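Have a look at the structure below, then the notes.
Left out: one protein chain. Kept in place: all the others.
Order of writing sets the chain letters: A and B. Residues in each chain are counted from 1.
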């Protein structure tokens, strides 16, 4: 049996993993789903990427976990890359779930289409606290395209604005790219949160991992809501030795 | 429950949608499957693209339909793009099923591999009425690759020559590209009617739709014959709000 540390993406908090965690626990695995600093309803949004990373390192230390599988969804991919630099000896395997694998020296904003950056910066400028909320139509059509309307709305109600600074921070990833930690990439084949093709998740992001294990499943960027049982199964396939 | 207007592709007529329409109707939906002018057995083939479009606009007007989901398969994608320009207020959502999404000012022939244009123009030149029939080996290997031989032959027997002029007509699509009608793209993952990759349907054609909902399913270009129940399900997923 394994220990899974599940790191959520932008607009989510740790509760996004609850249905998946229940399925993993039903299979006998242990899970931890911490909320990243600056994320979740009511959190202060003035955090940078380093603070986001530190909050996950702290949550792991508090539980004295080791030999765990570290999972990052979407923006969470940038977090687990830096967590892996901080505590490599504690991690059995990294699993990216349609997660960002940034080039060394890049920010998340350096890796998404320019019109997305423009749109998100405009939203941040309009907000009172420099945060960005994902507009519902974008969510419905390109993030959770495999859901029916009630599911899409119910899941959207669980989202909250994301701090923009962690999207802008350029990350030194030299240590990450020198690590030999085993790594897997789960790609949901209908994920269009990044447009498929030139700007897509796979193979663009995944191939940066060098030797990695590819696991695919049908579904959108938000399979943790639309198919939590299926994602739990794929996490086991991605996380095993 | 929804209303689906189903527009067929080249070499087909409205009857190609019959099995899919039966499945949609069994789920409580209403359907209309008009035959495009110049298409179908016995039809005069001397039509241009504007006449093709007008015939569908007329068929919709005759039934006084509104608030419907307008579906276009293959060449039918070029038709629904122009129908959407003509009667945008009547359309709830556009659904392209491995359909052509032409660039503004392009013809269908501008968007397929040059050797295909050469082959089709030669067939048109050899015909008595400027029409093109799809050769059986191309049909069997690259259009209906997921069928067994009897199914491939039975479906081929339902085809008829297509007028060539609508493939040549360059379309002004400025109005289409200014529309905000919601839109979806269904991609059958084994469709090789256009070669996958550089000349493929998805993401090449689909990405031109801007924000769109991606729905995928296993199958060939001719899933309406090889998996009508599956396609009906995907049309519901693609067509819902």
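As a convention for this text, a contact is a pair of C-beta atoms (placed from the backbone, for glycine too) under 8 Å apart; a residue touches a chain by one contact, two chains touch by 3 or more.
Remember, predicted model here, so these are calculated numbers, not experimental data.
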item: Option touching the unshown chain, where B:51, B:127 or B:192 are the choices; value: B:192
item: Positions on chain B where the hidden chain makes contact; value: 137-138, 141-142, 145-146, 148-149, 189-190, 192, 195-197, 200, 218
item: Hidden partner interface residues of chain A, rising order; value: 182, 202-204, 207, 211-216, 237, 240-241
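Note that in this section only the chains that are shown with their structure count from here on.
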item: Rotation, 0 to 180 degrees and nearest 5, that superposes chain A on copy chain B via CA atoms; value: 120
item: Rounded Å distance, chain A centre to chain B centre (Cα mean); value: 37
